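Next up is a structure, given as structure tokens.
One chain of protein is taken out of this complex; the other chains stay put.
Lettered A, B, C, D and E in written order, each chain numbered from 1.
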Amino acid sequence: MYTVTVRDHMMIAHSFKGEVFGPAQRLHGATYVVDAEFKRAALDSDSIVVDIGRATDALKRLLAEINFRNLDDVPAFTGRNTTTEFLAKHLFDGMVTAIQAGELGSGAAGVEALKVTLHESHVASASYEGRLLDAR
Amino acid sequence: MYTVTVRDHMMIAHSFKGEVFGPAQRLHGATYVVDAEFKRAALDSDSIVVDIGRATDALKRLLAEINFRNLDDVPAFTGRNTTTEFLAKHLFDGMVTAIQAGELGSGAAGVEALKVTLHESHVASASYEGRLLDAR
Amino acid sequence: MYTVTVRDHMMIAHSFKGEVFGPAQRLHGATYVVDAEFKRAALDSDSIVVDIGRATDALKRLLAEINFRNLDDVPAFTGRNTTTEFLAKHLFDGMVTAIQAGELGSGAAGVEALKVTLHESHVASASYEGRLLDAR
Amino acid sequence: MYTVTVRDHMMIAHSFKGEVFGPAQRLHGATYVVDAEFKRAALDSDSIVVDIGRATDALKRLLAEINFRNLDDVPAFTGRNTTTEFLAKHLFDGMVTAIQAGELGSGAAGVEALKVTLHESHVASASYEGRLLDAR
Amino acid sequence: MYTVTVRDHMMIAHSFKGEVFGPAQRLHGATYVVDAEFKRAALDSDSIVVDIGRATDALKRLLAEINFRNLDDVPAFTGRNTTTEFLAKHLFDGMVTAIQAGELGSGAAGVEALKVTLHESHVASASYEGRLLDAR
Partner (left out) sequence: MYTVTVRDHMMIAHSFKGEVFGPAQRLHGATYVVDAEFKRAALDSDSIVVDIGRATDALKRLLAEINFRNLDDVPAFTGRNTTTEFLAKHLFDGMVTAIQAGELGSGAAGVEALKVTLHESHVASASYEGRLLDAR
């Protein structure tokens, strides 16, 4: 299995509901350094998994939708705790949609699986990984 | 599949038996930067894989049992080479026990798999990964 | 010159005033991975720059005062942009006060200079460095 | 599943053919920080996955074959784009051959799978992972 | 003293002349992860060292001039070994020029010193640091 991974980051505010979150129930924030890892069994005719330039651009566009925002005010997240693992799935879904819309080029149609990892500090991270077929 | 990873470290002394270890047969030591990665297919009702605070505390307790020690003198390890990969399995077993004892909260009962990685330097690491059901 | 550096992190929300900040004028947030670097010309009688355990605890206490908060609501910061470099100075001042209050032990009286660095992402950081005598 | 990972690097020049590569069609270069991750279900009698010294030496030898070279002039790569993911597979094949030739010791015969990852910058990487049985 | 640091990277080919360089006399290449660190004694009225967005853009423009190139063919470098430390000085000079041309905004006129660091691998880096007044 081949993979290619690209990295970018976003800086957001949010708060959580639930005693389990302790002080994180207060409005606070995070820098998420985000890795998008694309997987496929065989390379395309250019010897690549995905166009790394387009993948980087697609990740930047996805992050721009929520970057520099208070996620408590984003309608799509109403009633949800925007935990690191929840955001990993949100970005996974967005990247799958981008691939299927052709934003990463026709070659990206061969991508079989995707993993999105968010590093929230030097001591904690979360991810979501799924197959693209499962996501359709 | 969702994951959450937490990190801590320990500093131990030990020696190895066997020619394959070369100079590491002498009493020496290591800092192990330890990652515990928890995996599950669906988030719980709080939108989390596991309570990151409790996971961090559980990892710290596990490491405290052998931190700042000469592992050659730890009865549980008698007759064993406490290699990085061996210690990864040791910590895996300890964390599985902690999860099953409820130390990470009732929500952690949904954790399906665990991976423990020990970084012994900037150029070497080792890990053990297993399913929790297999470990029971 | 000897140094010892300890690391911890905090997760805060804030917004900035001024066109120069672009989208960061909106309420957003950041994880700051914080390094406190203590400097002195000679080691004390224990062969240390500072008690690393006490230094770590002092850094954690300093960060706890503003961790998991919206800095726009912290009275001490009213009317100020809590930029990364501003926060570096804020934490520098706090650590100097802690040293002078004896919180890091009597040995820390020999610390001559301090540098506080905040890493806000994998591509940006800021710091403040000063002499302790200057800060008195 | 146990893993052991060792790291080294190489510095090469190359160019790519195909519009998808944009400015990378020009002769340029890269540092690849390379991780070789060895996997097996059970440790050998020394409590190791593989002799870490021999694994490190084998990786260094593999990299030396193409290190400090213009890959456009390497006969084995004629007519191929030596992308990061392509090189990951090239090094995977070389390491499998080394294992099967006994270069990592007889214990390494128990290695079941291998993953080779090339970090090309702080924001991009690629890898190839396969089972050793599949590679025979 | 305050600092702000921004990071980007470039991927180049080159060769060196001189026996001291061993195999690096051959045409090879490197990824340079580049940090530009801006220093000043006092913050400006926005509480910043420099506009981090403009600094990032300026660094990207500087790198673009030589990114994805064979430095042996760049006229400005004729007859010079484009070592990591030499390139650090080259980028230092370019950034000083950009600051003095107002590309980083009028606030950047207060920047007193600059350090440019190039990381060429996980085990080696080089830098050049100087005062801006000295560079005029």
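Assume a residue touches a chain if its C-beta (ideal position, glycine included) is under 8 Å from a C-beta of that chain, and two chains touch if they have at least 3 such contacts.
Here the structure is a predicted model, which is why all the values come from computation and not from measurement.
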Check each of E:Thr56, E:Gln100 or E:Ser127 against the chain that is not shown and name the one that touches it.
E:Ser127
Residue, one of B:His9, B:Lys60 or B:Arg80, that touches the chain absent here:
B:His9
Against the chain that's been left off, what residues of chain C make contact? List them.
1-8, 43, 46-49, 51-53, 56, 105, 107
What does the interface between chain E and the hidden chain look like in terms of residue numbers?
16, 18, 20-22, 80-86, 88-89, 117, 122-130
For chain B, the residues touching the chain missing from this view:
7, 9, 11-14, 23-24, 26-33, 67-70, 120-123
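We adopt the following convention: only the chains that are shown with their structure count from here on.
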Between copies chain B and chain C, what's the superposition rotation on C-alpha atoms, in steps of 5 degrees?
180
Scan B-D, A-C or A-B for the interface that duplicates D-E, counting it as a duplicate when over half of the contact pairs agree by residue number.
A-C
Distance from the mean Cα position of chain C to that of chain A, given in whole angstrom:
31
Using mean CA coordinates as chain centres, what's the chain B-chain E distance in Å?
41
Where in chain B do residues touch two or more other chains at once?
122-123
